[in-house]
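Here you go, one structure.
The complex appears here without one of its protein chains, the remainder shown in place.
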Amino acid sequence: APEGPRLGRPASPQDIAAQDITIFPDGGGLPTGLGTVAEGHALYDSHCAGCHGLKGMGGSAEELAGGAPPGSPHPDRTIGAYWPYATTVFDYVRRAMPIDAPRSLNDSQVYAVTAYLLYLNGLLGAQATLDARTLAAIKMPNRDGFQRVWPGHP
Amino acid sequence: APEGPRLGRPASPQDIAAQDITIFPDGGGLPTGLGTVAEGHALYDSHCAGCHGLKGMGGSAEELAGGAPPGSPHPDRTIGAYWPYATTVFDYVRRAMPIDAPRSLNDSQVYAVTAYLLYLNGLLGAQATLDARTLAAIKMPNRDGFQRVWPGHP
Amino acid sequence: LRHSLGTGLALAGFEAMADAEPPPWMKTPGASFTNYGHPSPFEKDAIRWISANPGAPGNGISWTPLHKLEGIVTPNGLHFERHHNGVPRIDPDQHRLLIHGLVKNPLSFGVDDLLRYPLVSRLCFVECGGNSNAGWHAEPIQTPAGYFHGLASCSEWTGVPLATLLNETGLLPQARWLIAEGADADALNMSIPVEKALDDALVALYQNGERLRPENGYPMRIILPGWEAVLNVKWLRRLQAAQEPAMARNETAQYTEPQPSGIARQFSFIMEAKSFITHPSPGHRLRGPGLYQISGLAWSGRGKIKRVEVSADGGKSWAEAALQEPVLAQCFTRFRLPWRWNGQPLVLKSRAVDETGYVQPERSVLIDARGHNGYFHYNAIVAWAVAADGSLSHVYA
Partner (left out) sequence: LRHSLGTGLALAGFEAMADAEPPPWMKTPGASFTNYGHPSPFEKDAIRWISANPGAPGNGISWTPLHKLEGIVTPNGLHFERHHNGVPRIDPDQHRLLIHGLVKNPLSFGVDDLLRYPLVSRLCFVECGGNSNAGWHAEPIQTPAGYFHGLASCSEWTGVPLATLLNETGLLPQARWLIAEGADADALNMSIPVEKALDDALVALYQNGERLRPENGYPMRIILPGWEAVLNVKWLRRLQAAQEPAMARNETAQYTEPQPSGIARQFSFIMEAKSFITHPSPGHRLRGPGLYQISGLAWSGRGKIKRVEVSADGGKSWAEAALQEPVLAQCFTRFRLPWRWNGQPLVLKSRAVDETGYVQPERSVLIDARGHNGYFHYNAIVAWAVAADGSLSHVYA
């Protein structure tokens, strides 16, 4: 690669932490904070259900619960049926939802709606509390449902 | 060249004559009609002088008379000093002038303003009348002032 | 005078001229100069077709009208769009690119910094992994060709080789992926293998000569020649080197392809060879028997197009089309073939072969391999039926 003029400004750990919102599938990046299914239910009904439907079904936007499993004639890409990692729910909701006001929920609120979505998909009990540790521990039903095409791309 | 689908519509002599406005340096294409220097003077003062100046000098647009000859330190491209063919004046004025109302003069009027421009450049007398024959007969001072670069392009 | 050297023909002269009425635009001065131009008002059908979510109008797509275009360059105003939450209005002076994670020196770069870096230009296509996905449907979609296959566009991208920036940050030996993130309201994130980042990835700043358009990532985006568009992260703000992918929503829940086995393809990055006929195509109409020029586009994420063949009998026989120069790797390639229509109904197809020898598959072959639920990476041979009245339709044949 051609040599550059080295104009990059060193980034401090604080700079980085302020921007880094990646959550890794092993839980790396999960913030402190926590939320319950019940809190999530209330948040969901007021901030999410308008598009995604009550209980994550029947809205104008993507369905977030239910759905047919991989291998069935009409498989769905819903969280419980398809998503390999629960951490992805936290990562995505925090960065992108609600779509009309992204970044408006605080981390505990994101834990709470994530908990409610996992509950709707039968992956958490109604009384559950979610935090970094409990979220990283969840094994999703379709965890092994993917085949990496890269780098062995046929 | 690749073969085409032959969708051209035959053009009749009438179709062609209705569109063909080219005037050749030998006078080919010059229409009937005629105009005098005096008629041209009046037309020029009302339709042209606003941009080109009275007597073809001192306006905001190109000067149409006077000018230093080729080879002088600051040669001009004015009609009398530079243009190799008088037919070009007719061709250009008819197609393009006055710039705010092109094609508004009839052919006799174009002969008349052409006559006046040639008069201003010392190429016609004050009493002259211009028509196809007399226009084609005019030999311009800089007739031999051009060297064809094409096709011998160095 | 009437037989001049110049014309060699008799001229009708004044009388005919007097009859001639030039069109109005030859009699009145035309419009003034403009600082930035626009298409003719008579070309108002040459537009991106928008399909967006009414509840979230910045979420959706718009297609390039490839059935209206010729050559290989897509004008910037017609580059396809895929936004997850609209087009951010980014002030370039407020925007920086942060590179961190498994690097030796985490660095951030301003836009003006990057504009001083070594730049490289690349004519290449960008194609959405979901392009042409109507092909998976059981019934052939009836829509203009660009609104079927036009989540693909081709531009000259100019940018800083990502490898140049990674030289400056250094990469730790464990770094295998770079997680790219956009500064849009979706903060879209995707994981890019380090191999590609070091090979031919650009942090693009210019598109067809001018700075990127807002909808195509202004002030900077990733360009990964030949790889599905979602990885070409727009509005790039952050690159995080990591040992494993982030398993972001768009590399798990989306842009993966369920197969009949129940196992989904993931990290299917390369856009395989594709071609289709843009002229004639549905919405056009042949004006009776005679000579036509078949024209179309082919491309491959693996390199150059080697050959395009065209069939006018539904695939029984094939003729080799001419490839318009330049033929460039990971770039639209225009193919053309003269064709004489006898007025009978028939089926037109095109088939691309790339320099690796990969042959664009028939639809039945692709469906057999992938089933109907893949949604992404549809690249099968496209068939247009020509009816006796000269109209065209999309068929599975």
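For clarity, chains are labelled A, B and C in written order, and residue numbers in each chain start from 1.
Heads up, the rule we're going with is that contacts are C-beta pairs under 8 Å (C-beta built on N, C-alpha and C of every residue); 3 or more make two chains touch, one makes a residue touch a chain.
Bear in mind that the values here come from a model prediction, so they are computed numbers and not experimental data.
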Shown chains touched by the chain that is not drawn here: A, B, C
Touch with the omitted chain, as defined above, among C:V120, C:A134 or C:A397: C:V120
Of C:P88, C:P282 or C:P361, the one touching the omitted chain in the full complex: C:P88
Residues belonging to subunit C that touch the chain removed from view: 5-9, 22-23, 25-43, 46-50, 52, 56-58, 60-62, 68-79, 81, 83, 85-92, 94-95, 101-102, 116-121, 123, 155-158, 172, 174, 183-185, 187, 205-206, 208-216, 218-219, 240, 242-244, 246, 287, 292-293, 295, 324, 326, 328, 334, 336, 338
Touching residues on subunit A - with respect to the absent chain: 2-6, 13-14, 16-22, 24-33, 99-104, 106-107, 132-133, 136
Residues of subunit B in contact with the chain not shown: 1-11, 15-16, 19-26, 50-51, 60-61, 69-71, 74-75, 77, 79, 82-85, 87-88, 91-92, 95-96, 99-100, 102, 145-151, 153
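Everything below uses one rule, namely that only the chains that are shown with their structure count from here on.
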Category of the chain touch graph - line, ring, star, complete, other: line
Centre-to-centre distance between subunit C and subunit A (centres being mean Cα positions), rounded to whole Å: 31
Euclidean distance of C-alpha centroids - subunit A vs subunit B, Å: 77
Rounded Å distance, subunit B centre to subunit C centre (Cα mean): 50
Multi-partner residues of subunit C (at least 2 other chains): none
Junction residues of subunit A - those touching two or more other chains: none
